[in-house]
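Got a structure for you, questions after.
Complex shown without one protein chain; remaining protein chains in place.
Moving on, here comes chain A:
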């Protein structure tokens, strides 16, 4: 990589297994400020598991995480948030039975001087943030369960960007969205990138992310096939990495790359 600055995030030689299945095996990825790295691979390749280690949902069996070059201690979701890591999970992970504002602030509620929940202040901020993301959204009083897939998605996204994230993880953020909402998320990603936020954009579909990403990292069977700058590779070459594990000449092969004789 030509980039000489210290990466925002470096995950080095990460491994985790669930009862004998090596979900992630010796995987290394990195991310710079203001950069979008697409993490690609088939369903079951280990993408979600790898980033859940970064977001504190799982604890790694081996490997190292560096934030701004310093070793980071991430044992639970609270630790990750302290490092400015915000995550939009593939499963959305919204609390279905409370309203949008309660979801946005879940775990970090605003409180009045008396220690009670400051619901109006939270609703005000929620209206502001949601207004930016999804101007048509008006259902602030209803439990999130009553919302459509797209609306729930915008709640999950608003929740992630509300707290000045420095590192944003988006796990298949557009899976539940229609074309118009997908375009909206694309715009949002460009805007956040401009603000200097580093973004891991996870997808099993190259077409969703190729135009947004600065780099791609491809995983297969828990291993990293390789990394490449998007300008150096074609979509077909990346597809070859995803499907066959075949690294094109300009990509940097990882442990999962197909061995060419």
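Note that in this section contacts are C-beta pairs under 8 Å (C-beta built on N, C-alpha and C of every residue); 3 or more make two chains touch, one makes a residue touch a chain; residues count from 1.
Going forward, contacts and distances are computed from a predicted model.
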One chain is missing here; what is its name in UniProt, given the choices "Heterodisulfide reductase subunit D", "GTPase", "Heme-copper oxidase subunit III" or "Xylose transport system permease protein XylH"?
"Xylose transport system permease protein XylH"
Who touches the missing chain here, A:10, A:30, A:123 or A:172?
A:123
Of A:111, A:235 or A:250, the residue that touches the missing chain is A:111
Contact residue for the chain not shown (choose from A:66, A:98, A:177 or A:239)
A:98
Interface residues of chain A (partner: the chain not displayed)
55, 57, 76-78, 81, 87, 89, 91-98, 102, 106-109, 111, 115-117, 120-121, 123-124, 127, 131, 135-136, 138, 143, 145
